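With one protein chain removed, the remaining protein chains of the complex are shown where they sit.
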Amino acid sequence: MRQLPADEASHQPPRDGVAPAHSYLDHGTTVWSWLTTKDHKRIGVMFLGSVLLMFFMGGVFALLLRLELLQPQPSFFDGLTYNRLFTLHGVTMVWLFLIPSIPTTFGNFCLPLMLGAKDLAFPRLNLASLYLYWFGALVTLFGMFQGGTDTGWTFYTPYSTTSSVEVLPVLVGIFILGFSTILTGVNFIVSTHLTRAKGLTWRRIPLFVWTIYGTSIIQVLATPVLAITLALVGLDAGFGIGLFDPQRGGDPVLYQHLFWFYSHPAVYIMILPGMGVVSELVCAFARKNISSYAAIVISTLGIAFVGFFTWGHHMFVAGQSVFDAGAFGVLSMLVAIFTAVKILTWTTTLYRGSIAITAPFVYVAGFIFLLFFGGMSGVALATTSIDIHWHDTYFVVAHFHFIMVGASLMAFFGALHYWFPKMFGRRYPEGLGIGAAVLIVFGFIATFLPQFLLGNAGMPRRYFTYPEQYQPLHVTSTAGASLLGFGFLIIALYLAWSLRWGKVSGANPWGSRGYEWLTPSPPPLHNFHEVPTFERDVHDYTVPEAGHGA
Amino acid sequence: MLKYVLIWVALIGLTVTTFLLSRVPTGDWSIAIALAIAAAKATLIVLFFMELAKHRGASALALGTSLVFIAVVLTLALFDVGLRFEPTRPPGPLVQTLKVGQ
Amino acid sequence: MERELAPQFASVEQEARAWQFGMWVFLSTEVLFFGGLFIAYGVYRFAYPQDFHLASSHMNVWLGTANTLVLLTSSLFVALALHLVRHERSMWATLALVLALLLGVVFMVFKGLEYAEHAREGLLPGVYFASHKLHSVGALQFVTLYWLMTGLHALHVTIGLFVLAWTAFQAASGFYSPRRMAGLEIGGMYWHFVDVIWVFLYPLLYLV
Partner (left out) sequence: MSPLATEAAGNDLLRRALFLPEQASTLAPQIDFLHYLIIVTTLSVGLTIAAAFLFMVVKYRRRSESDTTPRFTTPLWLEATYFGLPVTLFLAWFVIGFCDYVAFAEPPRDALDVYVTAKQWMWKFAYPDGPASINELRVPAGKPVRLLITSRDVIHSFFVPEFRLKHDAVPGRYTQLWFEAPRPGEHPVLCAEYCGLEHSKMRARVIVMEANAFQDWITAEKAKLVADNGLRDAQPPPGAAQQASLREQGGAVAARKGCLKCHSVDGTAHIGPTWRDLYLRRERLEGGGEVIADEAYLTESMMDPAARVVAGFRPVMPSYRGLLTPGETAALIEYIRALRSRDVTPTPSEGPVYAPASGR
């Protein structure tokens, strides 16, 4: 999706309802006014445009991979191109889409609104973060296309340090992206602590803010370890410092420790905000308070912290000690329990609610269902013994796609639909939205369920060619992927259409009692005409409220 | 004013102490002693020069968390290297010495 | 010339707290950034205790100790600068900051001398290692880690020097006042942090 011209949402004559007057979108409509803005809402919108573009690219790479895997023998690409493609897919999806996806877009847009603040604590830092993201993305993609890194997104040494292809530019790009992530994280943490409006105590903070807060903690504490680790790999690949080089007494398994100390919590960077989105959406569409605020908050912080101590479950067959395998196995189980608590709490929230079937709610249902199976397959992997069989097979691929695509992406699209009227003041066609959502959930299942079975059958990941007995499952998976692609195409079309021609939404089209809906949609430049006082708990639907349900 | 100078004197004193202690054979304890002194110095700097003592609790929490995390990673990594199958430990049985020069 | 308060904050005090807290969070990031190297040091030290001990005895402990004293003193001057600004003595604060800056330069010069010495002896990281005295892979890892850790630290010192130069300039132009010194505070915190890292590097690389 291209970036949004500033004036589209407001310069149309009103169709029904009142056209949003003087929103953040029409304070300065030049490109320059967008590029130099310090407004968290505009920065959020620009991030949204950027990550959607990256998602589109990553998706195209994924479809190309699935196309190649239709046949056991080489068909469209040669081996090197295939290896570069899956690296490209991984790097784009992980660092350019999933990590920034929800925090930098909806987090940026909604966090101050939900806190009753006029902006983030450090608006200039926020803009710097966007520029660093753009710069890092350019360097990374340049590196990928120029040097053609073929190491996979994990950069395992010594392959990455001895491979003849250029890995340095990509590492530099990811390093820069890391700074963008860290700055965003610092900004969110400080904003949550110090910019809350009167009456907004820690016990009232919306659940989405809690997850963004938890995510920021992970971003701030994990990303630097990745930065230093990748810097070491880069120095080794470029200049031969050999800290992980077994021929010079280095330990490649140490690299894996350091890499996964970032990259496992990174999974929670991707999924925690999604959980926050679902907490909001469940409440909004069931018109119900969350059934246990404490359980969700505790499990959010639990995931944020315990998530740091499970990284070793990526190394059960890498030569790690048996003691560590046991320790990491138990700790991984603990993280899974927090997720289980969340799933059960969301389901309980529906009890005696008033549930509306909308596109965001379909995504929520998909999220919960897919997260359940993604999480349970994770638990199964953490039992150590079955992991011996599953490690580095398509089972793992299916598992993390259930979490990252099944859950994170569903949450991302749920959030996109839910907050679309908040951001642009217009509604998308609901029927089409529901249809596309259902299509995506089923397309997803068709793509990745066969991959679980492929993993069971022993198909290793990152295989360009494969033994013939795996073909039928690969064909099913590719068919599902094309269904997914089709679904996303529909969404892109109707959302682009709605930006200009969608029905004007009014301040609160969902009748939601999330704090961010207390201000007009789209919000005015400084977020509020009058800062709300936060007298009631978030998502409190016990009393009727005038003006809701318009 | 005096407070800062006194802290500085303490820091210099600790530096001299750790230097002198490194000359005394303390065997396996040497690293523990050196690190304990370093930790004492760091605590002084953080609390008084960086004024953590005056700042809010959340700041101490942030710093504390990062230190705890390093400790946990180091511990688990050491448990890994120390308890691995013997020939898997660095440097492994196949790499022993470095040949330099002719 | 009181600057106007950013709209997202309720008071000047809150804004200053936000900067302080933000800096602490950022420094926690830095702790983990260096942490990666400290972890590598710990693991390799555990794997090659003898080699590390031997290799560390080839470091120039005199220069290292001198540098420790230099940095600690420099830190003192930064702390004094804050104290002086709080008592509205901007010119004295400027002097303290300039002295701190000069000591930082002295640190870098000593470090440079040390690096030159190591280069002559072939105590260089990775493939450039060419020592005639040390022959073990463990010693090679120590030397590599020495360069990485002190190199990263020197990079931070360099950034810190620019920060100090900027705060000295601000102090000289009378920008800081007891009510407006968040910039000086967080700049100073950064410099002290660099000092803290060195406090740990010194025993690990030179003494044990």
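We just call them A, B and C in the order they show up, numbering each chain from 1.
Here, a residue touches a chain if its C-beta (ideal position, glycine included) is under 8 Å from a C-beta of that chain, and two chains touch if they have at least 3 such contacts.
On a predicted model such as this, the values are computed, not experimentally measured, just so you know.
Asker: May I ask which residue of A:Leu115, A:Leu243 or A:Ala318 touches the chain that does not appear here?
Answerer: Looking across A:Leu115, A:Leu243 or A:Ala318, the contact with the absent chain belongs to A:Ala318.
Asker: Can you tell me which of A:Ser75, A:Ser354 or A:Thr533 touches the chain that was removed from the display?
Answerer: In the complete complex, the chain left out is touched by residue A:Ser354.
Asker: Check each of A:His193, A:Arg287 or A:His401 against the chain that is not shown and name the one that touches it.
Answerer: Going through A:His193, A:Arg287 or A:His401 one by one, A:Arg287 is the residue touching the chain not shown.
Asker: For the chain not shown, which residue from A:Lys41, A:Arg196 or A:His391 touches it across the whole complex?
Answerer: Of the listed residues, the one touching the omitted chain is A:His391.
Asker: Touching residues of subunit A against the unshown chain: what are they?
Answerer: Contact residues on subunit A toward the absent chain are 79-80, 83, 150-152, 156, 158-159, 162-164, 246-248, 252-253, 286-289, 291-293, 295, 316-319, 322, 325-326, 329-330, 333, 336-337, 340-341, 343-345, 347-348, 350-357, 365, 368-369, 372-373, 376, 379-380, 382-386, 388-389, 391-393, 453-454, 456-458, 460-467, 473, 511, 540-544, 548-549.
Asker: Going by the touch rule given at the top, which residues of subunit B touch the chain that is not shown?
Answerer: 85-95, 97-102
What we mean here is this: only the chains that are shown with their structure count from here on.
Asker: Going through subunit B residue by residue, note those that touch at least 2 other chains and give them in order.
Answerer: 58, 62, 65-66, 69, 73, 77, 81-82, 90-91, 95, 98
Asker: Please list all residues of subunit C that touch 2 or more other chains.
Answerer: 17, 21, 25, 28-29, 32, 35, 39, 43-44, 47-48, 136-138, 140
Asker: In their complex, what parts of subunit A are in touch with subunit C?
Answerer: Within the complex, subunit A contacts subunit C at residues 112, 117-123, 182, 185-187, 189-191, 193-195, 220-225, 227-229, 232, 235-236, 239-243, 245, 248-251, 254, 257-258, 526.
Asker: Spell out the part of subunit A that touches subunit B in their complex, as residue ranges.
Answerer: Where subunit A meets subunit B, its residues are 189, 193, 217, 221, 225, 246-251, 253-254, 257-258, 261, 308-309, 312, 319-324, 327-328.
Asker: Tell me, which parts of subunit B touch subunit A in their complex?
Answerer: Against subunit A, subunit B makes touches at 58, 62, 65-66, 69, 72-73, 76-77, 79-85, 88, 90-92, 95, 98.
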